[in-house]
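Here we show just some of the chains, and they stay where they sit in the whole.
Every chain is named by a letter (A and B) in the order it is written, and numbering of its residues begins at 1.
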Amino acid sequence: MQNWDAFLWPYEQAVDELKVKFRGLRDGFITEDRHSPIEFVVGRVKTIESIKEKLDRRVIAPELIEQDMQDIAGIRIMSQFVDDIYDVVELIHNRNDMTVIEERDYIRNAKPSGYRSYHMVIEYKVFLPTGEKKILAEIQLRTLSMNFWATVEHSLNYKYNGEFPEKISARLKSTAEAAFQLDEAMSQIKDEVQEAQRFFHKDKGQNKDIE
Amino acid sequence: MQNWDAFLWPYEQAVDELKVKFRGLRDGFITEDRHSPIEFVVGRVKTIESIKEKLDRRVIAPELIEQDMQDIAGIRIMSQFVDDIYDVVELIHNRNDMTVIEERDYIRNAKPSGYRSYHMVIEYKVFLPTGEKKILAEIQLRTLSMNFWATVEHSLNYKYNGEFPEKISARLKSTAEAAFQLDEAMSQIKDEVQEAQRFFHKDKGQNKDIE
């Protein structure tokens, strides 16, 4: 790769545009006094080091990077309730400024580690000085609890390279269980909260919470 | 109040400066390859409607607003672990660009509702076109679980004005319990995660997570 900056720029542009689009969608729900299935949105572009390391590890020819590596551009969308995630999935399918290429439901089918999330790969068009370019981006959808757990697992996984000492493995599982229980408790109270949020936003300003 | 915009501007300025300062502190820990006790930071200025409503409700004379209403400027700091909160409290005490006026520990002494958070009131100096002005700001410190629960309670509280039907009250309590259990599980695994994060950041770039 001659010029990594020029290679990565379209991915950075895609991440910036997608963040603005999903954050805007959240504001759209709130403006219309509806519960937003999107709580917050973050994004990142894979680092050069990480791309190189993956190329080496998986023996990918450099000219195939762009088809093969689907997560150079990554967006993560956090939701309050598990059901919200499926609402966002549907919103993504229904818009024609991005095309869903692939999706995997690690919520209904959690990974053996306890990892839960919904993954989508989309195709998205950016406009360069030299014209348009289609790129792939990965969208991960999670509740706040799933994200909390995944952050912990990610730190540990990196250190132990997936082979956890038994004590840690046990604690990680009980944390996963606690995160799952919090999602379950939230689901029980979902209808009341959503109803209250509608009520709440109608009078917004009146009692606005810190945000 | 003649000019609410001019009244609120110093508070908006304080919130903007405090957000930059605490977010910067987080980056400082990460740059030094240390676990950051700050996960993310949000802030808001109370709305005019909310200030007026509180003035009416608590019979505060308008000229006493600024001494009496300590949360016109509000900052909320979220942490991964309960122990992190006390580290941030100490960092705030140790810096001389803000002065702690008051603090309440609703973590060790949770409210009857189940609400947990650490509250501080600080004095902070902003520089106006006409010179300096000292203002009060409230800082709320919470884990991600505490925040998750508080958001739910806030929505419901607003609708039911604190007098919950029994069914809702029970569900809210079991959600508070699930949130508390998640914090407990996290505390069990804290040392391993913090150790792993140090390890992780040393090689950062290598395997950078979405953020």
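Everything below uses one rule, namely that a contact is a pair of C-beta atoms (placed from the backbone, for glycine too) under 8 Å apart; a residue touches a chain by one contact, two chains touch by 3 or more.
Owing to the predicted nature of the structure, the values given are computational and were not obtained by experimental measurement.
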**Item:** Whole-complex copies, counting every chain including the 2 in place
**Value:** 4
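Everything that follows uses one rule, which is that only the chains that are shown with their structure count from here on.
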**Message:** Using only Cα atoms, superpose chain A on chain B and state the rotation angle in degrees, rounded to the nearest 5.
**Reply:** 180
**Request:** Could you put a whole-Å number on the gap between the CA centroids of chain A and chain B?
**Result:** 25
**Complete:** In their shared complex, chain A is touched by residues of chain B numbered 42-44, 46-50, 53, 74-76, 80, 140, 144-145, 148, 151-152, 154-156, 158-160, 168, 171-172, 174-175, 177-179, 181-182, 184-186, 188-189, 192-193, 195-197, 199-200, 203, 205-211
